[in-house]
Each structure stands twice: as C-alpha cells, then as structure tokens.
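The complex appears here without one of its protein chains, the remainder shown in place.
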Amino acid sequence: MIALSQKQRRVFSQIALTAAAWSVAFIIFFPILWMVLTSFKTELEAFATPPSLFFSPTLENYQEVFGRSDYMHYAWNSVVISMGATLLGMLLAVPAAYAMAFYETKRTQSTLLWMLSTKMLPPVGVLVPIYLLFKESGLLDTRTGLILIYTLINLPIMVWMIYTYFKEIPKDILEACRMDGATLGQEISRVLLPMCKGGLASTVLLSLILCWNEAFWSLNLTAANAAPLTALIASYSSPEGLFWAKLSAVSTLACAPILIFGWISQKQLVRGLSFGAVK
Amino acid sequence: MTIQSCDLNASVVPMPVSNENSAASAHSKAQRVARWLVSPSVLVLLLWMIVPLSMTIYFSVLQYSLLYPGEHPFVGLENYEFFLTDEGFSAGMSNTLILVGAVLAITVVLGVAISVLINTPFPGRGIVRVMLISPFFIMPTVSALVWKNLLMHPVSGVFAWLAQVMGMEPVDWFAQYPLSAIILIVAWQWLPFAILLLMTAMQSLDKEQVEAAKLDGAGGWAIFRHITLPHLARPIAVVVMIETIFLLSVFAEIFTTTGGGPGYETTNLAYLIYSQALLQFDVGMASAGGLIAVVLANIVAFFLVRLIGKSLTEKH
Partner (left out) sequence: MAELKINALRKSYGDIEILKGIDLHIRDHEFVVFVGPSGCGKSTLLRSIAGLEEVTSGQIVLGGRDITGLKPAERDLAMVFQSYALYPHMNVRKNMSFALELAGVDKATIEAKVKDAARILELTHLLDRKPKDLSGGQRQRVAIGRAIVRHPQVFLFDEPLSNLDAALRVQMRLELARLHHELNATMIYVTHDQVEAMTLADRVVVMNQGRIEQVGTPLELYHHPVNQFVAGFIGTPKMAFIPARVIGGQGHELTIQLPSGEHLTLPRSPDSIHVGAEVTLGIRPEHMRIVSPENANLTGQLDVTEHLGSDTYCHVNIDGGHTLTVRQGGDYEGRFGEIVGVDFDLSRAHLFDSEGNALDSVTRQAA
C-alpha cells in the first residue's frame, strides 16, 4: 500500500469534492440543459431514439414561435401582469414595511405574523368564490384580475422582505436625518430608499419571479385573452401536440429572463423566501 | 385564518418596554401617520381573507351546482359528508400526504448533503451554485412538460435511453408509477429551495467552533453530526414548514401531466377540489373541500407561525 502524504491526501479529497459537486450540479441542471438543447433541434431530432447529441443547431423553432403572433400575446400578458402586480405590491408594501419597521407598536409583530398566515391560505380554499366573483364582475380572463390576485398573494412576502431590510437600517441615521431637518417624504426618498435600493431591487425581482411562474390562478382564471406564458405552455400538454422542439423553444424563452433574475438575486431571495427567518 | 390571528395575539410575547425605548415610537403624531401607512396593506389582506373565505363557508352548506341554475337550498353538512366519503377524498388525502412527505424527505436529505458538499471552496463553485438553484426559477408548467416528454417519455425520453444503455427495460413513468413521477418533478423543483436556504445557513456556521472541534479530535462525521446538523436544525425546520405550505397546494404539475389520473392515482386535495369546482361545477362540494384544505393548511401554518414568530422575537 502506498502511503499518501498529507498534502497528497488533501489534493485527492479536493479533486473528489470538485468532481462530486460538479456531477451533482450537472444532474440537477440537466433537464434545463436538455430543454435548451432540444429547442435548437428539428422536431425529428428532438424525438429521435437514441437522443441525438450531435446535431446542427437550427433556429427554426424560435422563428416559428416568434412568427406565431400568439406567443407575443402571451409573453406580453406575462410582462404586464408581473410588472403590474409588482408595482402595485411595492406601493402597498413599502409604506407598510416602513411604518412597521420604524414605528413599531405592540401590535406590529402580530400584524406581521397575521400577514404571513394569510399566505398559508391554500388557493383551492377560495377558488370557487374568487372564480364566481370574477365571473360576476367581469374580471375573469382579464389582466387586471390576475394583477389583483398576484398582488394579494405576494404582498405578505414583500412586506416581510422589505421590513427585514428596513430593520437593518440603524435608527441613528433616520434620527440624524430628522435633526438635519428632513420631512417624512425627504427622509424616505433621500435617505431610506437609496440606502435600501439593493433590498428593494431584490424584492422587486422576487415578486416578478413569483408572478411570472404562478400557475394556479393563471390556469384557472384566464383563457385566450389574458393568459400568460404559464398557461400557453400548459396548452402544449395535449397528447396530440407532440412538438417537443417547439415546446422547448417556447419554454426556454419563457424561463430565460426569470432564470437570469434568479441568478442575480439568489443571495437576497433567501430572506424573502424564508420570511426573514434565514439570512 | 381568522381563528389563527386571534390565537397569535395571545401567543406573541409582549414586547419589553425597552423595545419602545426609541425615538421613533415616542412621536404620537408619527404613530398616527404610521397607522395610515400600514392600513392599506392590512385592509386588502383582510378583505382577501374574509370575503372569499366566508363565501366558501356559505357555499359549503348549499346545494349549489353551476349546471343547475335556480334555487340553492340549504343542505347543512351534506356537502362535507359527500366530500369526505367520496372515493376521491381518501385517494386525494393520501396522495397529498405521500406527495408532501416524499418531497420533503428528498429535498431535505439531498439539500443538507449538497449544501455541506459545496460549503468548502472548489473550482467553479459559483457556477455550480447557479446550476443547483436554477430549477427553482423554472415555471411549474415548463418543468412538468419537460420532465414528462423530454425525460420520462417511455420511448424517446432520456431516461428510457439510459435504461436501454444499461440493459434495462424502459419505465413508462406516467403509466406505471404516476405518483412517483410527480414526486420526482416536484422534488426537482423544490430541492433548490432547500439548497438555497441551507447553503446560506451554512455560511453562518461558526468556523472557530469547527476548528475547536477539530482540536478536540472530532472527525468529519462527528463535526457534521454534532455541529453542522444542530446548526442547520432551525433552517431545516423553516424549509420543512414553508415547503409544506406550498406542497399542500401542488396543482400545475398535475394539471399539465396526468390530470389527476389514471383514476385518482395522482389526484391530490387541491386537484380534487379544482375538478369538483371547474370540471364538475359542483360549487357546494368544492367549497366544502376547500374548507377542509384550509383547515389542513392551518394546522401546518400554526406550527410555522410559531417557528417564525419565535425567531422574530429572538431578534430583539
């Protein structure tokens, strides 16, 4: 048996660790990688057995997806709904988080926890009334309707996330600001918001991600008019639509922006996803 | 939910006076402004809680089908009785529990293992991290369809090909093991969530504690068992609770792949209620089911709020 020096052992374990980590990452990432690869294949190659690894990439799927006007329609719905719900959510969440973080009262904590508990309402519990209310008020299959719903379901997360960012701002700085003669508006706009822009940006990103990917209300409350990309992709599930390459192309397009948002804000998202319990 | 909030008021530890000992809380005028700033959020959430929920409660005691317009007579708890004795309910309930339990087990075990694995630096760690968390950002309908078609297809899927290469019979996932297939997809989506949280929690592990343990002669396993795991206990609990909330409501993955079938094999509670409401248009029964789902979620929520509430008070 060959005795290994401590240094050699360290090198080996480093190599083993690196190999293991990369293999795990590859396995977990593989479905996404395969989806992207498939999107550059022809339909025939996409369906081939054994799977074709070496193929000449084609853009025809993407051309076709863009060529069909309905893709842009769904994508635009996704953009409008996500942005609308995020904007509305921020307008509600920032003032609430500000008040809770800096004017804490005895009730603040129970209010925060109550907000959190609304997040736990399973959507099916209110599916029927919401569906009927939407039908009555003409909100069914409208972007406004989904914006309202998404704002409500993400509001607790946004309040929590912004609250934890605000909480990290030393009170001294706001007091200094008050001593300097800033009004409430100036205090928020010139000191607080600039200091938290990183946190606010990641809150916006998290909201966009959650809205973009939401697939319960979008499937149940929309049809042709206001359906976002989640619903478009669900329509590929019909057994007769075995267009894997096109499915992959649409999926890649639908997921790419959100993947990038997620990568950018991964560190800050932890806080929002865990309601501030993990930082 | 409203029951929940009442209980919270009682259970939340009253704030010590020193907490109030801050400039901000002294200004009563500002306090009034603060109340105005919070109230829109509270109000809309309150409406969001109360209106649909009370409607659900109301519908649940009516005989109300969208297929038969007209009178909606009061039927008491009949809907609950029908829902609970329906063969779909026991299937839906057990499928829900199996789905939640299996996904939790997979994501927590692998999540801990992977976050420990990538905690020490190695070449390309940044990229590996990005790859590991990516599935979380894929929309549910996409992951469901990519897995169903590109990977799990019995003839042209990658898994079938891998099985052939290894000389095994390809598995027709959605025909033979439909619930397992769903579990696999959902676990793949939620594993990154566990990794993301646990990875972050790992970074706050006290390095001096580990070094002290090494000096005390602890090996890798002892360090993991006695230092890492206890350190991760709370984040694991957070992962379990939050995943549970979302996993109880898994819908899109089932909707796009199996439609609850074959039979009731992949029907969970959420899908069952959806099908009662929007496929069979039985408002009364769906409402009764919805309330049962709410109660179920509330039981979980109770513990989650306890947990997070504790960490909230600890911070002060």
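Per-chain numbering from 1; labels A and B assigned in written order.
Here, contacts are C-beta pairs under 8 Å (C-beta built on N, C-alpha and C of every residue); 3 or more make two chains touch, one makes a residue touch a chain.
Keep in mind the model is a prediction, meaning the values are calculated, not measured.
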item	value
Absent-chain contact - pick from A:Thr142, A:Gln186 or A:Ser235	A:Gln186
Touching the absent chain when the full complex is considered, from A:Lys119, A:Arg178 or A:Lys246	A:Arg178
Touch list for subunit A against the chain that is not drawn	170, 172-173, 175-182, 186, 190-191, 194-195
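Rule of thumb we're sticking to: only the chains that are shown with their structure count from here on.
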item	value
Touch list for subunit B against partner subunit A, complex	1, 4-5, 8-9, 12, 14-15, 19-20, 22-25, 30-31, 33-35, 37-38, 40-42, 44-45, 48-49, 51-53, 55-56, 59, 114, 117-118, 120, 122-125, 127-151, 155-156, 158, 160-161, 164-165, 188, 191-193, 196-197, 200-201, 204, 234-235, 238-239, 242, 245, 248-249, 251-252, 255-257, 269-270, 273-274, 277-278, 283, 286-287, 289-291, 293-294, 296-298, 300-301, 304-305, 307-309, 311-313, 315
Subunit B partner contacts - residues on subunit A that touch it in the complex	14, 17-18, 20-22, 24-26, 28-29, 31-32, 34-35, 38, 46-51, 92-93, 95-96, 98-100, 102-106, 109-133, 151-152, 155-156, 159, 167, 171, 174-175, 178, 184, 209, 212-213, 215-216, 219-220, 229-231, 233-234, 236-237, 242, 244, 247-248, 251, 254-255, 258-259, 261-263, 266-267, 269-270, 273-279
